[in-house]
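Notes follow once the structure below has been shown.
Just one protein chain is left out here, and the rest sit where they should.
Here is subunit A:
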């Protein structure tokens, strides 16, 4: 057997006491494309950074071409022949294509000045080798992201890379651009380069990769040839579920009667209860959403499942009007909304609790009180002044009802635990008396107690007539909390399960199905200019 290009030997890494990786092994052979998959927090990024010299392991070792290495800096790894292609193109958009290819190593003439003619000629030759014909004098930023990504790859390779690490290289590409990129990956394999391919997209794993390694919670849970596994097995491994024994009821605290009642209703009467409160048609935001349609009726919990990167959060934001859309319409009570943004959504009785609590939810410097009444401000304001009495009533009511643990309503929300912050965000929306609530990962990263409280609250509210769009990466939560589940893949709804069909097993099967009937048709990668 040939020496692996990269041999990661049971490395461990922790940050501030939190273990990011525990005893992970990975060998990367020349001429193979090795997929690295796993859900959020699985440790993919940490592993990449250990390989590319950003971090050094706390335990274990990384061998490169058979020799133990300890790169002090990503630059050293790059000089040794390990190139990294990041998700976001890491080049200079204001410079020409040729200038980017030769950035930092421009050919010079006898006077020590840059030999632009040679640089351009060589750049054209290199790019032609990948089937790209662009005017190498054009600014990189004017080209499509796909072409930019290719140029990043070409640059990585023209530095004689033996190992190329690609971190979700297709996440911002159009399908045609993806084809082009995958062709280049195939070319790398022919040239005996070792490729570590990090992705969330199962299609790509099965299209281009030879072997696959699955990480979960910082541990290696599977490594083996792609040919020897199935999509379903892979999904189950990533999510930590045993396909054979999936429990129908686990550890969540959604109230059973509410859910089974809903299931009965939804299976009994196919189109739940007349006009949905909220309806979305063909929401499209390229390249992350591709015609998502859904509806939510009063008193119904609709689950939204899918792997990371399938468009769950994007759907939530699109429905709430937080992102500009390329196409699609929202209707409330059957009437199509004209101007749709978060303010309009709130006025229409739609609320959302965002996925990223810190970045998009709480305002850390403000008090619990100010955070709770934030969205209700327009309703509490008369002639520019906030009614303190009504504000305090609302805050009192919800702090008590949701059992938010605070020293006083004036306490800064920054000082609360994650679970209590989440309750504050729920209170912010609930005090608007919404009719539909979009909950994006409502229990992520919070303690078990708060999690249970929030789950039973969701059931309780639904029983009172609130419609809920429940998004969760935990299948168990979706299965047990929702009466109906939509499954997303690559920004499109690929299945809807209702009634007894709602099970973890079933959702995983839908996620694992190939788009269409197997491999997507490959578009011929014709040489072409910028997009």
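Going forward, a residue touches a chain if its C-beta (ideal position, glycine included) is under 8 Å from a C-beta of that chain, and two chains touch if they have at least 3 such contacts; residues count from 1.
Heads up, the rule we're going with is that contacts and distances are computed from a predicted model.
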| item | value |
| --- | --- |
| Choices "histidine kinase", "C-type cytochrome biogenesis protein CcmI", "ABC transporter permease" or "Cu+-exporting ATPase" - which one is the UniProt name of the chain not shown | "ABC transporter permease" |
| Absent-chain contact - pick from A:168, A:203, A:370 or A:480 | A:370 |
| Among A:362, A:430, A:492 or A:507, the residue in touch with the chain that has been omitted | A:362 |
| Sole contact to the chain not displayed, among A:130, A:254, A:320 or A:398 | A:320 |
| Identified contact with the non-displayed chain, of A:352, A:368 or A:488 | A:352 |
| Absent chain, residues of subunit A that touch it | 320, 322, 341-347, 352, 354, 359-366, 370, 374-375, 377-378, 380-381, 384-386, 428 |
